[in-house]
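These notes are about the structure you will find just below.
The complex is shown incomplete by one protein chain, all other protein chains being positioned as in the whole.
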Amino acid sequence: MSTGFFGAIDKIPFEGKDSTNPLAFRFYDPNEMVLGKRMEDHLRFAVCYWHSFVWPGGDPFGGQTFERPWFGDTMELARKKADVAFDMFEALGVPYFTFHDADVRPEADTFTESRDRLNAIADYFQEKMDASGIKLLWGTANLFSHRRYMAGAATNPDPDVFAYAAATVKSCMDVTQRLGGENYVLWGGREGYETLLNTDMGRELDQMGRFLSMVVDYKHRIGFKGTILIEPKPQEPTKHQYDYDVGTIYGFLKRYGLENEVKTNIEQGHAILAGHSFEHELSLAAALGIFGSIDMNRNDYQSGWDTDQFPNNVPEMALAYLEVLKAGGFTTGGTNFDAKLRRQSLDPEDLLIAHIGGMDCCARGLKAAARMIEDKALAGPLSERYAGWDKPQAKSMLDGSMTLESIEKRVIDEKIDPQPRSGRQEYLENLVNRYV
Amino acid sequence: MSTGFFGAIDKIPFEGKDSTNPLAFRFYDPNEMVLGKRMEDHLRFAVCYWHSFVWPGGDPFGGQTFERPWFGDTMELARKKADVAFDMFEALGVPYFTFHDADVRPEADTFTESRDRLNAIADYFQEKMDASGIKLLWGTANLFSHRRYMAGAATNPDPDVFAYAAATVKSCMDVTQRLGGENYVLWGGREGYETLLNTDMGRELDQMGRFLSMVVDYKHRIGFKGTILIEPKPQEPTKHQYDYDVGTIYGFLKRYGLENEVKTNIEQGHAILAGHSFEHELSLAAALGIFGSIDMNRNDYQSGWDTDQFPNNVPEMALAYLEVLKAGGFTTGGTNFDAKLRRQSLDPEDLLIAHIGGMDCCARGLKAAARMIEDKALAGPLSERYAGWDKPQAKSMLDGSMTLESIEKRVIDEKIDPQPRSGRQEYLENLVNRYV
Amino acid sequence: MSTGFFGAIDKIPFEGKDSTNPLAFRFYDPNEMVLGKRMEDHLRFAVCYWHSFVWPGGDPFGGQTFERPWFGDTMELARKKADVAFDMFEALGVPYFTFHDADVRPEADTFTESRDRLNAIADYFQEKMDASGIKLLWGTANLFSHRRYMAGAATNPDPDVFAYAAATVKSCMDVTQRLGGENYVLWGGREGYETLLNTDMGRELDQMGRFLSMVVDYKHRIGFKGTILIEPKPQEPTKHQYDYDVGTIYGFLKRYGLENEVKTNIEQGHAILAGHSFEHELSLAAALGIFGSIDMNRNDYQSGWDTDQFPNNVPEMALAYLEVLKAGGFTTGGTNFDAKLRRQSLDPEDLLIAHIGGMDCCARGLKAAARMIEDKALAGPLSERYAGWDKPQAKSMLDGSMTLESIEKRVIDEKIDPQPRSGRQEYLENLVNRYV
Partner (left out) sequence: MSTGFFGAIDKIPFEGKDSTNPLAFRFYDPNEMVLGKRMEDHLRFAVCYWHSFVWPGGDPFGGQTFERPWFGDTMELARKKADVAFDMFEALGVPYFTFHDADVRPEADTFTESRDRLNAIADYFQEKMDASGIKLLWGTANLFSHRRYMAGAATNPDPDVFAYAAATVKSCMDVTQRLGGENYVLWGGREGYETLLNTDMGRELDQMGRFLSMVVDYKHRIGFKGTILIEPKPQEPTKHQYDYDVGTIYGFLKRYGLENEVKTNIEQGHAILAGHSFEHELSLAAALGIFGSIDMNRNDYQSGWDTDQFPNNVPEMALAYLEVLKAGGFTTGGTNFDAKLRRQSLDPEDLLIAHIGGMDCCARGLKAAARMIEDKALAGPLSERYAGWDKPQAKSMLDGSMTLESIEKRVIDEKIDPQPRSGRQEYLENLVNRYV
């Protein structure tokens, strides 16, 4: 049944934290109960085709380093790729996978043929999903790699590209629904500009708003129950992308009346590029009601581009999962690995090891976060810090019953002279370090 | 009448571009007509007290370098500072000035006394404004320097600080209205956080929304005709500020229903810190309907903090003023110098020379931008680039009459296969270089 | 004996990792043996006066937040400051302290009086050192805060400033030697420029080279046995500092023939600002033979300036101590806390807690690094990776016995066609995660 790509490896076991087996989990035990829920159901791991099975190992100064037996442009190779992919999904024991259309089928000469190929590979997926129990976290359309999209998809100056993109999204949504996908993702990697000199930003934002509205309309029309997700990224490939970060996307959704229809798929690397921490973006999305799912990776802090490395810093991941848990955990979303091997990691084993390490770090992070929640480690001091706002006079300033004038009167009458209190940052940082 | 601080200098003359007099304008001729309007009325220059008369020349590793005869904490020195400030405003011939409360009066022990001092200095200003014809572009409250604001003003965990800040804003709005100010500015330098560990972001955003709503209500109640402006900045002093950039502020305004009440005061240095070009922020604000005013300075591209230098790169400034002109020019807004001397520029003459250079660069930038507008240098190619969207079939995709299904049908039926066209970036860049 | 500033706290105990006492060590046990040496002797902790007792809590947009009973400009307050400082050194149990001249005595009107004050406070230190057994890791001169140094110390365009700085360094070296200091540090925070337009870089480098040569000469003349250390930092306060990073300093030392006389004091925050990881700078310094000592703190990765926070990320610290151990550990150097409280951390307790957390993180990092060394966790794979270079033919390419021609001949004759091997980055990252 197995392709043999990973040798004799069939299933990665959980061996506990003292294991030195690089091909075993030390922390990820799907059935361990965390805050009353199985760890697997918390983390909802997915592996994305994109980086793990499609990326050839190139960078701006060098070409392909990986030599995969499924590289090539035929449907037969596409099926071979699927075979290996499902081998890995099963070996890792991830409950979900994710894909772009372009990841799973070769591009054809016409739209119709490309769509038919996607449908054919979806049939192939369905069999494998049935056999393995592996589910689809989300599908998406690659609207950025082909040269037709070089100046954007929805925001292209050429309406034919908009049309082509719209038709493509429809076919990907159809496949996503058919395969029981729990979300549909849009990443606008070319929705932006290279230079303002040739760009009408207002017009392009309107195009993008209309495009997304059509996606939402279509979702309802076909009865898709999943969540529509937008993935923020500030730049790269373009100089500026409209879905800059969570705050910008929120404004965009509000502008086009979509804030109750669309949520965000947040990636650590993209948060960093926008000048934020990962936990900031997660916390903000939760506060604005648009938290959906995460792409788990990490960026190199000393590099200025998206390095998409496998995550490995547990203290940082604990803070991220703390925000996920505070937001109520995932509903349709999950933890998707949109991380890529370093281009020197040539061996099949490297692919497994990278995912194992990432999953283990997530498990460690989740468990640390859960203990912080259980202990109210941070929630306690937080309540205390804002306790002043529980008093009626304080509340009245927020509920609309006071004005600048009445507040001023109180400041004068009561000779208010606020005295600062310690923010206790180091205390809280030490406290977090008890858990990680 | 003059304080003599600037020696014998009384009025900076316009001498034309061949002048080598460092104390003359080479490009800024207030009466020169540009696109049918006086240059002065386009640029609407203002000088801010803050950096020009208050900053002592310190940096994180060194103390005061400037020795100004008005430094100190008495009302007498505050009046002396005003005397020199108006000397400079008149010498430069700027039509406007701007200030924070803390710039113009010494802080007192009580709120009431601080407010009274502000009112007293406002009286002093009024006399000077009447005598000189110089007007107030905007006033603002410094809600970030005093230690009471160390954890925020509107977003403070202590409601007393919120109250103190609200009362302070009221007194500054009162003074601004009394002096005929054309705008009122809020810069939330402490509205943000140092660490998420002690921060409830959702709560703080709500506090900030309420605060701003009260400001808007008060504005209407007192009949203030000016514009309320928020100034975006992503960070510094805090790790993260809620008014991150124009896109974020737009979402914030929409969330609290204030998008028709509040506009933005955009600063080059803050744009840079947020990962944007200045022209990007201007263009986006115009597209979103929240463009108000600008703070003109520049940041060092190799430094990671707000360097607030006087502007000097004319090609960049031309692109900024192009966006201002495309947005219809300033209405209540203007070009405010929120730039500071380098701390080694000790001499009174340096203060004049810095402003002269900045104003001249603005004039050059404006004139270049105006010529581009007149020639439709960029507008022509832009129309051509998006011309496809003028066709009925294209329009129908944007006006709601088409769906993903009907678009897909057209893509299939018409075998749409869009071919990319050159974006002509280098051509447009060369073209801009004809004007700068 | 104690000042009572820290209340009843006398000595921070080691309570082990399960302790929840915020005023206890969980990992730092000075007497625990690590790789055959006491932990205290590995880490050689020092606390610096500078941030812990001198910094008032200001930032570029706000003034003092800390209210310390020793703030002020008298010698009596300087002694009070010393009393509290030694209280803290003893409470923490650090074996060393460090200081700038300006940290410990008020600046006087003349050089002579400033020097005499320094000598007086050194006498006071000597008594305390004798009583407590606390030693001096290094002394240094503050050649950057006073306005006389605004354009540099050794690199000033005014030779009188060079002279003043030279005399000042002499007096600080004298005091350092008298107090048994184990190193003398130079940080060139103003040795650089704000603008190239007014700077003669070649001349200034020569000035700096000469200055350092005089320091080295003086060291030998007075028989100072300690190490002269330069501290790299790329920028801030100035736009560009000549001691940019370890690589730049090495070139500088070679240029002036000082590479065997001077080593580096490396700080995490400065490494980050220069675009490097901390471990990179440590590793490079070791490779170049100029590793000396470390300043332990961390910078916020999302902020563009030196945030100097207390360290808290154990996995990162493990990699840093791994480099220290690989370099043979500290000789005269140590782990100096050049970290500052967040300005909202107002309470005396915050000062203790911050250091406790930092010391505990160092201890965890060191222990993890030591276990990696013991297990040859990384050394093993490393040897294997470069094993090809152990062969005679490979060695001959490095020892000078081969030329491009003879190598080409071999490539042709042997039809050399090298095949890449996996770099195993993810495997190694997972492996490190077993230890942290």
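Note that the chains are named A, B and C in the order they appear, and that numbering of residues resets to 1 at the start of each chain.
By our rule, a contact is a pair of C-beta atoms (placed from the backbone, for glycine too) under 8 Å apart; a residue touches a chain by one contact, two chains touch by 3 or more.
All figures in this text were calculated on a predicted structure; none of them were measured in a lab.
Trainee: Out of A:219, A:255 or A:343, which is the one that touches the chain we can't see?
Mentor: A:343
Trainee: For the full complex, which residue in B:222, B:353, B:373 or B:412 touches the chain that was left out?
Mentor: Checking each option in B:222, B:353, B:373 or B:412, the one touching the absent chain turns out to be B:353.
Trainee: With the missing chain put back, one of C:76, C:130 or C:417 would touch it. Which one?
Mentor: C:417
Trainee: Among A:195, A:213, A:393 or A:406, which one touches the chain that has been omitted from the display?
Mentor: Selected residue, touching the omitted chain: A:195.
Trainee: Looking at the whole complex, which of C:33, C:131 or C:287 touches the chain that is not displayed?
Mentor: C:287
Trainee: Going by the touch rule given at the top, which residues of chain C touch the chain that is not shown?
Mentor: On the side of chain C, residues 110-112, 147-148, 150-151, 156-164, 166-167, 169-171, 173, 194-203, 205-207, 210, 213-215, 217-218, 221, 234-235, 240, 244-245, 247-248, 250-252, 254-255, 274-277, 279-280, 283-284, 286-288, 319, 378, 381-382, 385-386, 388-389, 391, 393-394, 397-398, 400, 402-405, 407-408, 410-412, 415-421, 423-425, 428-429, 432 touch the unshown chain.
Trainee: In the whole complex, what residues of chain B lie against the chain that is missing from view?
Mentor: 20, 22, 26, 65, 272, 275-277, 301-302, 310, 312-316, 341-342, 344-347, 349-350, 353-354, 356-357, 360-361, 420-427, 429-434, 436
Trainee: Could you pull out which residues of chain A are in touch with the chain that's been left out?
Mentor: 57, 59-65, 144-147, 149-151, 189-190, 194-195, 235-237, 239-240, 273, 300, 302-306, 342-344
The definition used in the following text is that only the chains that are shown with their structure count from here on.
Trainee: Using mean C-alpha positions as chain centres, tell me how far chain A is from chain C in Å, no decimals.
Mentor: 39
Trainee: Could you give the separation in Å between the centres of chain A and chain B, each centre being the mean of its C-alpha atoms?
Mentor: Computed from C-alpha means, the inter-chain centre distance equals 35 Å.
Trainee: Where does chain C touch two or more other chains at once, residue-wise?
Mentor: If we look for residues of chain C contacting two or more partner chains, we find 65, 302, 342, 344.
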